[in-house]
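I am attaching a structure below and will ask some questions about it afterwards.
Apart from one protein chain that is not included, each protein chain of the complex appears where it belongs.
By written order: A and B. Residues from 1 in each chain.
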Amino acid sequence: AAMNTATDSVTNSVNTFFLIFAAILVFFMQTGFAMICAGSVRVNNVQNTLLKNLLDACGASLGFYTVGYAFAFGGSFSNPSQTTFIGNTNFFLMDVENQAFWLFQFAFAATSATIVAGTLAERCQMSAYLCYSVALSAFVYPVVVHSIWSNNGFLSANNSNPLLGIGMVDFAGSCVVHVTGGMTALIATNILGPRTGRFRDIRGNLLEKPRPMPGHSVALQMLGTFILWVGWYGFNSGSVVYLMQNDNYEVVSHVAINTTLAAAAGTVMALFIDTAIQEHNTGEVTFNLSYAMNGCLAGLVSITAGCAVVQSWAALIIGAIGGALFLGCSKLLVKRRIDDAVDAVPVHLSSGIWGSLSVGLLADPTWLSKVYGNSNHAGWFYSWSRGSADAHLLACQVIGVLFVLGWVTVTMTPFFWLLHYFGFLRADSLEEVVGLDVGYTGGALHNRLHAKDDDQNYS
Amino acid sequence: AAMNTATDSVTNSVNTFFLIFAAILVFFMQTGFAMICAGSVRVNNVQNTLLKNLLDACGASLGFYTVGYAFAFGGSFSNPSQTTFIGNTNFFLMDVENQAFWLFQFAFAATSATIVAGTLAERCQMSAYLCYSVALSAFVYPVVVHSIWSNNGFLSANNSNPLLGIGMVDFAGSCVVHVTGGMTALIATNILGPRTGRFRDIRGNLLEKPRPMPGHSVALQMLGTFILWVGWYGFNSGSVVYLMQNDNYEVVSHVAINTTLAAAAGTVMALFIDTAIQEHNTGEVTFNLSYAMNGCLAGLVSITAGCAVVQSWAALIIGAIGGALFLGCSKLLVKRRIDDAVDAVPVHLSSGIWGSLSVGLLADPTWLSKVYGNSNHAGWFYSWSRGSADAHLLACQVIGVLFVLGWVTVTMTPFFWLLHYFGFLRADSLEEVVGLDVGYTGGALHNRLHAKDDDQNYS
Partner (left out) sequence: AAMNTATDSVTNSVNTFFLIFAAILVFFMQTGFAMICAGSVRVNNVQNTLLKNLLDACGASLGFYTVGYAFAFGGSFSNPSQTTFIGNTNFFLMDVENQAFWLFQFAFAATSATIVAGTLAERCQMSAYLCYSVALSAFVYPVVVHSIWSNNGFLSANNSNPLLGIGMVDFAGSCVVHVTGGMTALIATNILGPRTGRFRDIRGNLLEKPRPMPGHSVALQMLGTFILWVGWYGFNSGSVVYLMQNDNYEVVSHVAINTTLAAAAGTVMALFIDTAIQEHNTGEVTFNLSYAMNGCLAGLVSITAGCAVVQSWAALIIGAIGGALFLGCSKLLVKRRIDDAVDAVPVHLSSGIWGSLSVGLLADPTWLSKVYGNSNHAGWFYSWSRGSADAHLLACQVIGVLFVLGWVTVTMTPFFWLLHYFGFLRADSLEEVVGLDVGYTGGALHNRLHAKDDDQNYS
């Protein structure tokens, strides 16, 4: 008995330490998103955008504390019971046994909320953003988490009686986090409309080609991208949750390597496909840093669902396709005149969908068995090569993606539409033209590079 | 015996790993402070300010190595003995058993020193800053640490015979680190005086309202704020020191959650109270990012003392009051014409005092017992609700705060006054007007955005 206690103490300590470590890395991603947003907007919208990023983190913390976690995991994370649509215990952290898990999940909720910040940049009112941020992290996102990750979710692989005998396999949230955030961003930007001057001139006539509105600092964008890559190791590896259980330490390393390879493949694909297209069209060899950075993120989003259950070569393929898909979707959005200031929709939505589906195609039975204790239904390519063409897992992934797309559409469309209808969504058009910082902060600019001149005038 | 050795090895390895992890996070806060300072100053003072931040870290490392740690913990951290004012062994790392603990404490000392950097920005000489930085981290701060955290300190809860039967409860240093740093900043800025042109015009007449001297990059300020928030998880959670002892892993998670909630509450309170005031005064709804960021830090400082011993709802309250207090103090400082370039005094001093006192009001007996092995004297609200109104803990907290305020005043006032008297403190007034970077670095500017023009002139 004394022995058992000692071992339990070690297990609990190490598991907690690992999860806190991962939670801190995931929370660090808030810094990354903030830097990407700050770098991607024009100089007179920096303060405004950054404030949204900071309030995201705070709103998610308060929303998750009050009801979000309860909706997501209430109804016992550890004791499987019947399937429910939404959790109903653990409000206000009450009776939450694994508090490190709470922190980890809070950091995920904050990530989900912050994905949208960049898309709406430069034209969305602050108060609308606040409403949205709380609604997403306290209600819409937790329902998705409950369905796919809790023991009581109808799609969950942890359900005692999972859908089609396997449930949806979304290890770290390509679908749960990124499709939720990305779809919300798509709905919001559709209702909000593009930035003034992006696709039409001042008289409302369509421009021949969209006017580029480049951000003011690629260094900050790159800083943010690298921080996200770093944080993603916590996001993906941390999703093993219990480091000291079975041989989970092997899973942790495997996940980290897959994450690395997918990021690299996504970067290279997005960059060089664009270079090839440009060379074909113009004859000049150019390299687009923005596509490289977003290709990197697309690779990361793509591998998030499958990082624990696919082989490393598959991670390369998944990341590469994710990078290519991102590039196509980014160009498609511009063609469809949907304005996304940071390309969050192609990065998170399309790669998120692809990542979720990729598991249905490429999940390896050995890893499935190691991670989910069940290799009855592997990826379709594996089943097919074994002659069975068992598509149960693929079907679960498709159902999961459709569920999330549907749920977000059903809840978020009326939400943003009502905000828009009552005039709370879109910033005043004059404010938009001069930059939101001017109106909201009383005329102060971001980069006060001429402050020195002021001093000289003074003296 | 073999069993015990194995277990000891696990315990030592995990404890060391955890403490090194926390120390690295705390050291990362140096980056955060540097970015906040860089963003908060005008463009021709960036180099100068950053150099102070870098030298802080180096000075603290050398000062702590030679004598600082010895003064703080010398006289055995692990074996309680009689009460002393200052430690006298362990100079130059000699005979320090727990070297990970040394690293962790060094990172704290560096934090304490760097708090002051921003306040004095744009007008303080480099050499004065160096003197101060070594004096604080090698002597003034270690004495505070010795008194409140070592086993031999007269205020320490670890003292074998603690003050009033409980001693001061300052888990991660609201008082030890932040009041020490914040009070030093207040004294220094009072002696140094405000930046030229901040409150008076060139003829020395008072301006109707203070001239704003906004920093040159809010993106860097936000970067720094987020990094500090991230680092604070190491600061607070790491203060448990021995992860594998009792059920300390529960404490670690609890601390991390309280830290999160207080940061969120502080942000929201500081931001929206200011918005409400501005709307009341001017009728316009504006959002002040700077107040939001500093409110966040104020929430973090406030919860630092009590993070391990208060309930989560209390963490929210403590953070919220911390945010509100910061806002009031910030406005008060401006009204009193005390110039603080980064609002470090309201963030660290007033929130530090509040955080220290809040423990005396809200410390929960269950958590006190878990963390300090003693719940005889809980927070005053708890005692009061139990009908006893036992204020021993509150008294200890008040005594602790007064001691630190007094000690810092007694040591730092003559120190800065002498520097001032001999002309080592204030930068040359011409240098100040053109920006300290020009004088100290031979004319180079920070943001060389017109470098391209130079190239073109050249060709």
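Going forward, a residue touches a chain if its C-beta (ideal position, glycine included) is under 8 Å from a C-beta of that chain, and two chains touch if they have at least 3 such contacts.
None of these values were measured; they are calculated from a predicted model.
When the missing chain is restored to the complex, the residue among A:227, A:241, A:362 or A:378 that touches it is A:227. Considering A:92, A:139 or A:249, the position touching the chain not shown turns out to be A:249 (whole complex).
Interface note: of A:197, A:210 or A:365, the residue touching the hidden chain in the full complex is A:197. Residues of chain A that touch the chain left out of the display are 7, 10, 14, 17-18, 21, 25, 42-44, 197, 202, 212-219, 222-223, 225-227, 229-230, 233-234, 237, 243-244, 247-250, 252-254, 256-257, 260-261, 263-265, 267-268, 271, 284-289, 292-293, 296, 312-313, 316, 433-435, 445, 447, 449. Where chain B meets the omitted chain, the residues involved are 6, 9-10, 12-17, 20-21, 23-24, 27-28, 30-31, 34-35, 38-39, 46-48, 50-51, 53-55, 57-59, 61-62, 65, 92-93, 98-100, 102-103, 106, 126-127, 217, 220, 223, 439-442, 444, 446-449, 451-452, 455-456, 458-459.
As a working rule, only the chains that are shown with their structure count from here on.
Superposing the C-alpha atoms of chain A onto chain B requires a rotation of 120 degrees, rounded to the nearest 5. Put simply, the C-alpha centre of chain A and that of chain B have 33 angstrom between them.
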